[in-house]
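Quick one: the structure is below, and I'll ask about it shortly.
A protein chain is absent from this complex, but the other protein chains hold their places.
Up next, subunit A:
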């Protein structure tokens, strides 16, 4: 991987890129047009060009069921006048772009809103100009493999999962691959070009037995095709898929857990859900107001929300499913320490929200596509406990029995209440206003103080208050694993997200947390 960070005045890289790029003449028209629009009309432009190709392969119960391919190209133009009124136009006709026509329409739109008492924001004018041309080298690039290689691997994964119990299981295995290229141009000479390829492999598993059903799933991803062709990562996926297939059959006859308060041990995928849904969204600066991280009209920087050992960090990780090194306004994005040693430190903000939040701009904005406005949002969020119970084993080598044993050996089973192990993240939702969250898991085990096999229960909702949950973290097991993936749907835009935590987090029983 290599990238350059230069001021826009030293933009030789941009010129060279444009000269050699397909559709270079159109990109140059936009690059030059953005600069002249500001010079002539004092209209500041952020232009985003996207070229995306996808292919999805679906195998159901051993049969190739579908291959769907798509291509998508377009450009979005966000314009601001000097007083901070703004407008946005997108079109999927790129490279057939009538730049002058779009500029005229943007001016008209901005003009039409001038009659109203509108929110204005001029902070884009103070954003530092940059040139970022990001080139990545991946261990398993797309060019290295044929479609047949991919289909064979997906079929094999499906077959192996089905074979756990052909009579009782139905398994859909899908691989979604996207090659997503962006160019971002601003009136100040900023030029950023980067690609955010990604591949996700998933199994949706339904078990039926004696009229009862249970549905579970497995999924992992990467930027390149590592999730299919890297032995260790693909092995992790297969371990996950086969484990949940076995448990799904047993779940059909499992009892329900009694609703109540428990000490809970959650796996890293559920912890990612907690970090992303329950805390991360409140840390996004456009959602601060009225959230649990906003008090007395300001962001609660400096307040303690968790024990000393807890850190929450968001930022792009190379070859991760949600890897995105550059913000949607074109400037480099780094790692943001949202919570450091248990204390709120930084907010996930962009240039439009940082001043109001009273924090530094982190260039945390992202978009789903060229036709979407940029908003602050996470990439890879990790909730890390700095003094975990150590293990050198891989996550998928630790069965519920072995987790039970580690908890027992380290005095982490509660004497006052039962301890539950929750595995598998099935999604969640949160109210940023009061921090109420709900998550669902795939399966629950009641831990056993005599080290016997833990009893299995059907999944039940894990609900609570974000700040109660964070302050109740008392320990963790294993190193940080950050490959739990998802698609974040904030504001109707679906962008890849990922994250994780130590293998397992231990959260003590509290009034703010319930199961069932």
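Definition applied: a residue touches a chain if its C-beta (ideal position, glycine included) is under 8 Å from a C-beta of that chain, and two chains touch if they have at least 3 such contacts; residues count from 1.
Simple rule for what comes next: contacts and distances are computed from a predicted model.
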"Protocatechuate 4,5-dioxygenase beta subunit", "Xanthine dehydrogenase family protein molybdopterin-binding subunit", "Metalloprotease TldD/E C-terminal domain-containing protein" or "Response regulator receiver protein" - which is the UniProt name of the missing chain: "Metalloprotease TldD/E C-terminal domain-containing protein"
Hidden partner chain, touching residue among A:136, A:161, A:223 or A:440: A:440
Contact residue for the chain not shown (choose from A:246, A:289 or A:304): A:289
Listed residues A:394, A:426 or A:446, member touching the removed chain: A:426
Selected from A:19, A:32 or A:66 as touching the chain missing from the view: A:66
Contact with the hidden chain (one of A:33, A:330 or A:459): A:459
Residues of subunit A (touch criterion as defined above) contacting the omitted chain: 55, 60-61, 63-74, 78, 80, 85-96, 105, 108-109, 112-113, 116-121, 124, 147, 170, 172, 204, 206, 208, 212-215, 256, 259, 286, 289-290, 352, 371, 373, 375, 426-434, 436-440, 458-461, 463, 491, 514, 516
